[in-house]
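Just one protein chain is left out here, and the rest sit where they should.
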């Protein structure tokens, strides 16, 4: 961390700052110039709040040189992490596709979709049991019962299951789930992250609607700091001024994350665009851009059921996407 | 809700849509033109997910005419709501100021600040006990112990207290707290909102970093739908591209909310700007723009303690702000 | 266009609105319901300002059903446009790569780069002569002299040239340039767009930093309305809250534009990310997502020259990108 002091900074205040910094366990490299004084802070600065220092009257500006995350940081873990979800590997060259319906509706539906997505090449079954809805009057999902149906679909197909957890109090209901998803709206629900950090479940951590990549990695760090290093990141679109798509899919996050972190990166083109017609090109773009996997919404019969979102593919369309993905992956191999 | 069908929409699919809509309890006003067919949906459309309809192949576009919130909607509650927090009224002409430190540190600190902000004219004492921190390595607050200290400061001054709750599992620790704050990062923690909807505590609902005003009102609706209509809204800045301030304070939210809702509106210039020097002008702007109150961070000795954020005022500065606020309020009366 | 009137709208004001609408040349389809009155406006509504109608006291809301652009609209031009730039075709299956340095420095530099990018497979040579710079103290480019050097590089390689025009007053200096670029900061410089609409030069229209896709197509419409339909669109990143990349590359714009418009779409990963290391993955993503071409910054010797931006590739790296692009394109064929 670098601290630039104002010209003619008050000596007493500077003394207090020095004592406080040393008490935090960092050492100070002082560079007194004719123009200004620059302090280089050396040691573990991750726990120092740079805003606190910037607040001081004698400080001109503060710049962090080190990233504030450690366990998620590639610097301290140069090799790609490979996360194992009940036998399915993600990351480090292992490509995974999670597919299934936005909401679980009944046993027939989820088992049928599970078979179809498996046949098309998916590795994991996703399905919404607990549903975060903007409106309290909207359908909130089948909840515990939905998880039971997912488990039946797993039994029928062998596909490990991934589904969203919205509150730490529900954890017991997820004891047989293979991978727990933390949704975009809960990316900074720190109490939930802490609890998940003390489980041994693989976690799929979605990016918050307006979270920076650094904040996202800090949320991964919350889980990892508790001891659970099985974290997979999932980009699902960020909020911008553009309204032609539901969110703006930030595919540049792939190379940025690849550089900063060793964690696997999944792309969700369904939620990002919110439009089924745009899922195929964005899935292709994600694969060519270097993603470790995809999360895609698939529903057995979108038009008839009236319960799918506009971003949902039919199994036939999904199969088409999977074939294109396979071609792209071998072109890049 | 208005649904515009595509030209030459498939008759069978249109029949299915009609049947489904009628099953949802709405009646349909059909307007078949040479150019296109426009459907007006009449009745309680709040529970109908417009995205589902827009997903259909035969649909060109959907437009909601009614707002999806009811209890928070001024249309159904024309008079301003006045929320009573242990005797302190907010809204409907009652102006309230919540002041205190970002983090509670010790009994002396919080009791001293409480006395100072009371003397300067504050009506409620705020202080952080459970602290949402971006980093797992940053100080997480005194938690339950901090609430005990807040209660001592209330005893010493008579000021009702407001503090943040981060997880429904902590609710018991807040049983003596006068007003519960839901932070920006939890604005769409729907499970927490539901639990709070079943309490009778006044709730201070902060706006999410990238939440639209409509989403914010929907989160208020979550609490109100459970039976707890004691909701106060707090604007604390939204996330934009501008980096000169920590967030962009959206003061236009005041007249928009005034028109759409009957709930009181508090402005937090401290978190919005993140800079103590900008708090006074933005507090003044909030008052002149019609806010029902302010939330301001005050710390007894920012420079010495090294624990305040850059947005924190000294008690002396806070008193100056309160005097200006009083002048502005009488000018506008 | 659909206009929803407020309940109990004043009859006289409604009469005035009707007369005004008819005077604008549209016919009105009236749908009087018990709940509300909905007007369907039929005819050429592109020149009607929906904000003006929405301003009226009797109007609840206005919704445009038709896009406000015509010549750029795929509805009225179902086939992909193919733009011919001095023999190089873009769009409708023709893939084009524009490469070259951010700033032209001297004859040797531009001729050398031109040969290198041609050898690697580029179809057009790009180079900045007139440079839009945020600071008045920054280097503003070689201007007219830079265009002369571009022409020499064209002579040496046969590659058509594309370079930015910043002011209509400079048009004469561009008379021999093959394709004129309108930069992001001038996307809504309407006077410049009008002038370009009266030329017969192919125009590369970059998206504004915070322009919606619809505004971008309206800017294309400005050029096309003047008679010049040779417009190619170029996405170069939009401004968001994320700071890890210079801008956020919006690749979803590809399928959206493909659906709404017949104009070709070029992606510029260099300016979008601002980081040379991210150019390759984003170029690949653009190709897989369906782009009609790429614009890539290439500089003969970035490290030595101290004049390239961080987003600039070496010729060797560019060649590597081109080989990957070729593989991806044949995988998708």
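Annotations
Each chain gets a letter, A, B and C, in the order it is written, and its residues are counted from 1.
Definition applied: a residue touches a chain if its C-beta (ideal position, glycine included) is under 8 Å from a C-beta of that chain, and two chains touch if they have at least 3 such contacts.
All values reported here derive from a predicted model rather than from experimental measurement.
Set against the missing chain, the residues B:251, B:266 or B:294 yield one that touches it, B:251.
Checked against the hidden chain, the listed residues B:50, B:188, B:210 or B:228 yield one contact partner: B:210. Listed for chain C, the residues touching the missing chain in the whole complex are 13, 16-17, 20, 46-47, 49, 51-52, 54-57, 68, 132-139, 166-170, 185-186, 188-194, 209-210, 215, 218, 221-222, 225-226, 239, 274, 276, 302-304, 306-312. Although one chain is not drawn, its touching partners on chain A can still be listed: residues 2, 4, 29, 31, 33-36, 38, 40, 42, 60-61, 63, 65, 210, 239-241, 243. Although one chain is hidden here, its contacts on chain B can still be listed: residues 210, 212-214, 238, 240-245, 248-256, 259, 272-273, 277-278, 281-282, 284-290, 324, 327-328, 330-332.
The rule is simple: only the chains that are shown with their structure count from here on.
Our note on geometry: chain A versus chain C, Cα centroid distance of 32 Å, whole angstroms.
In chain A, the residues that touch at least two other chains are 210.
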